[in-house]
Structures are given as C-alpha cells and as structure tokens.
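Left out: one protein chain. Kept in place: all the others.
To keep things simple, chains are lettered A, B and C as they appear, and every chain counts its residues starting from 1.
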C-alpha cells in the first residue's frame, strides 16, 4: 500500500433551479467552466437547469463533476455528471450537496436552492450569490450571501474563500 | 386484531431558533398551547429556545409533542418532548421536521429555520410566519410565507390550511 | 414555563417484515401488548405485517406507538400508529427506527429487518430475536442476537436490557 496520498481537489457546489432561464444557464455553464479550469471539483444536485449547465461547463474544461441526486436512479443524473450519487433521500439530499463542498455558488434559484443557501450559512460555509435570493430579518438585509457581479467574479470570490480556509 | 382505527391527530411543526428572545419564547409557548388545545400534535426539532417553549406550551394543554433531534441521544431533547426521535442526521433532519407535519409555524428563526421554511415551501406545505424571515427575488417580495399578527392568528391560519387540505 | 419535566417513556423497536405469517403477527401483537402494558413506547417502521401487529397490540393496551415511515405520506402508516414520521428516506430510515429505540425485538424478518438488526448491533443496542436471522462468520455462530423463547420472554429480556442501562 505504498501509493502516495492523493491530493483531493477542493469542491464547490453550484446550486440553482432545475428549471432555469437561458441567462442563468449561461452563467452556470461559465461558472462550471471556470471552476474546472481552476482544478476544482463541481458538485451539484445532479439534475437539469443550473445543475446541468454547471456540469456541462465543467466537462468542457475537462473537470470532475459530482451529482448528488434526490432519487435512487443513476439515470436521473444529467449527462455531464461523472460521479452520480443517487441518495434516495428526496430534498433531504440538499444537506448533502452542501456538505460535499467547501463553498457554494448560487445562480438564481427557487425554494430548493434557498434551503441549500440556508444550510450552507448555518454550517458557516461561504455562499456566493448571482441573481439569487435576498434575505431580510426585521426589515434589515442579511449579509450572509456574498454578492457577485458575474460568473468570473463569483468563481474568484468562492476560490478566495476556499483557499483562505 | 379488531382494534378500531386510531384517528391520528394532524401535526403542525413549530420552528425557530435554539437561542430565542423572551418575546419569541413567549409567542412559541402560546402557539404550542393553542395547537395542543385544538387537538394538534406539536412537532419541533426537539432542542431549546423556540422548540422548548412550543413543547412547554403544548404540554401545559396536555398535548402530544414530538422532537426530531439532530443527534443520536434521546437526552438531547428538551423536557417537554414526549416522543423523542434522535435521527443522527445533523441538519439534514430539518427535512424530517417539515415532513412530519401538515403545516409549519415559524417564530423568529436563524438560518436553520430558514432552511425549514424553504423545504416546506418547496414541498408546497403551508408556512405561517411570526416575525421571521422575509424573502425577496429580483427586488420583489416572495409571497410564500403567510404572515400572522400574533400567536392566536398564526394557529388559526395554520389550522385553516390543515383542515382545508 | 413552570411545567414539570415530562418523564419520557423508554422505547423499544419491534422489527419484522411487512409480509408476515399469522404466527409471526400473533407474536408481534403479543410483544406490542406486553411492551405497552409495561409503559414502554413501541417504535416500528410504520407499515404492515409485524409492524402493524405490534402497533395493534400496543394500542389494545392503550400504549403509545411511533411509525417511522420510508415514504413521505402520513397515510402510509398502519391505523394503529399514533405518531407517524414520514421520513422520505426510503430504507435509510431503518437506521432511524433503531436510533429511536433503547432496545430492539426482531420477530421473523427479511433483509430489511436484517439491516436493522445489524445497525442495532453496530450501535451496541440490545437485540432480542424471535425466530429471526442466525448469523455466522467463519463457520461460527455470532452471539449478538439474544434468543427469546416467546413473546413474554422477549419483552422480559428487552426490558432487562433497557432498565440495566
């Protein structure tokens, strides 16, 4: 067992809705591409929309993609998921998408994405947002989500966080 | 096996932070009391703050309380949890708190509560809010959370939803 | 919040197949009845066969029953489940059935029951067996499962374990 320790790449989760606008998909694809180019593993929920676009971008850069699926079928994964993890946990798998990463980039997103943002912030994991939810309490904006201007800015901010920790 | 079918009571989850203000605890206790008085089982995450106050209120009315715990120890449950479910799932148990109920009442709350609100809305389960998160997308307020004026109003709104479905 | 701490009852899981023989169902019903009579909460996987029979027996003695379901529907629970917990975790919920209890009584059982026996033994939780799996390693019988002669013996052995710890 003389194999040298394998340097695992850091992982960033790209989260967003399974039904996304063309602009959101374009952004997610660019985010996936830039993460893979930086040697980062791209984790998603494995389905369509933002998830599929992020995986497609990462594969274009030759990167590794992980899809943490709600159901029990490998075939539910989008075609650019290299490692499919069919959890069978339903939406409880959202906690695992977050845990599998070192930082999160949210692109748009519906309620499922909001749950992932909240679980990441609860775990003190950095969350970078691109056109995603804005959170308020008692009329005051919550500062948990780090806003990004575009895909490149989001990847830069996420990598800063991953490398800083 | 001639036992008559047992009419299971509907269940409402009372969600909120483990560290809560006296006002939030007072509200949660009142919510728990009124739910139990209406014959509803009170589900919580089983720990302190809003969760403990809601259970205490429900027990004062002689009600049934369920605590769905993140850890593996029954003893983590607050003293007014009648049925403790130590899941060992960590924050992934938030999905189970929601699934165990027919409607959700959020009292205040931090990021963990936000994840439960999001998971409930994702599952199209009614969420009534008392001084909790306000959600915005693209500068527009999201209308998913039904706002309540006080504990009695929250319970009335939740029961309307439970009985309407 | 002056409510006196509620003394939570100990819980015993009764595990076994969803399709069971009349003899297994009769045994499970007797086990459930005797546990409830002893003031113990009966935890099951919430479905039919051994699970339904144990719940029916417990309810005949006026006891509390908890059903930890694989699916997301409260209505999947058998009619004698008082507290239904629809986890949506599929067979991963077997770990939660075990964690919710202080000891386990296995009545007959197929592979799902075997997974619960194994998870209980892994967690060093007492497992009492009635006509259930026999385990061997390297041609030697494993001594993890405590064999019982009948329902009354199984309940006696399980309560000894619960009260001894």
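Everything that follows uses one rule, which is that a contact is a pair of C-beta atoms (placed from the backbone, for glycine too) under 8 Å apart; a residue touches a chain by one contact, two chains touch by 3 or more.
Predicted model only: the values in this text are computed from it and were never measured.
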Which displayed chains the hidden chain touches across the whole complex: A, B, C
Candidate in contact with the missing chain, chosen from C:58, C:96, C:128 or C:159: C:96
Hidden partner chain, touching residue among A:29, A:44, A:94 or A:161: A:29
Residue numbers in subunit B that touch the chain omitted from display: 72, 88-92
Positions on subunit C contacted by the hidden chain, ascending: 89-92, 94-96, 110-112, 114-115, 117-119, 121-123, 131-139, 144
Subunit A residues touching the omitted chain (full complex): 1, 3, 5-6, 8, 11, 25, 29, 41, 52-53, 56, 59-60, 64, 66, 68, 72, 74, 77, 79-89, 95-96, 99-100, 102
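In this section, only the chains that are shown with their structure count from here on.
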Interface residue identity across copies subunit A, subunit B - same or different by half: same
Chain with minimal offset from the mean of all protein Cα atoms: B
Inter-chain centre distance, subunit A versus subunit C - centres from mean C-alpha coordinates, in Å: 40
Multi-partner residues of subunit B (each touching 2 or more other chains): 89, 95-96
